[in-house]
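Shown below is the structure under consideration.
A single protein chain has been omitted from the complex, and every remaining protein chain is retained in its original position.
The block that comes next holds chain A.
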């Protein structure tokens, strides 16, 4: 008997890692640690305390069946021009009034685990971030709802004996990805420049010299944070789109669909196996989603395919409001 075997045997074990997540971690590591991964104490407390329930709309459609527009007619504008026009309209919008800035989104994760390789499980959780004018933050996290993704997945799940979709050991919780690059102290974010060059210069003042991130990787991480988790102004957000669009490794594509079925123009970054996509409304320039898609091995950065989305932050509402979080 090996030493302390009793501890190994008695203490609870955990479910195997899902492959998509492992691949994403691997890609992030090799890509140079461009985003920091952590679940702060605040959101864990919110997770336990908040009883925000999530109403699910049925009838999920596989994302690969959607999207992929453009190219049929000669009149289709270039994706970069679409993005530019959307950024112009966003930049023209006033910053907004109200005491609280609210970002409401759905974090969606799609896993096919080693235990159950025959079906894909989708987990959804609502996450609301409130920030007031003084920078005070509150988060509300809903209950996670898990279900087989498609009718075929549901059938495969039933064929497998309808195993529990959430194990007691993980309680179906999802880890929260934060995009805050280390050492980034861009506060107050509402005062950041709206000119792309000035904003990029301001951001790069915080670029850590010791990090292994390339400037481009780091700018992607910082920009994602400013778009998704910070009360940046419309002008700053538009400038962020332009900064990312100008980076050599970024591709702009039109007709990219988010998990809500909304189609927009997207900034894309990253090579196989995972590609980050920032999906933007063509008309308003609003952020629709930040999502990670699997690209088949050997897939080129110039691929027109969206890839299969396995992790997404689907933005529902974002901006200043007269509403306030429940105290």
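Throughout what follows, contacts are C-beta pairs under 8 Å (C-beta built on N, C-alpha and C of every residue); 3 or more make two chains touch, one makes a residue touch a chain; residues count from 1.
Note that contacts and distances are computed from a predicted model.
Name of the non-displayed chain as stated in its UniProt record, restricted to "Monosaccharide ABC transporter membrane protein, CUT2 family", "C-type cytochrome biogenesis protein CcmF", "RNA polymerase sigma-70 factor (ECF subfamily)" or "Molybdopterin-dependent oxidoreductase": "RNA polymerase sigma-70 factor (ECF subfamily)". In the complete complex, the hidden chain is touched by one of A:22, A:81, A:204 or A:324, namely A:22. By the touch rule set out above, chain A reaches the unshown chain at residues 2-17, 21-22, 25-26, 28-30, 32-33, 36-39, 44, 167-171, 173-176, 211-212.
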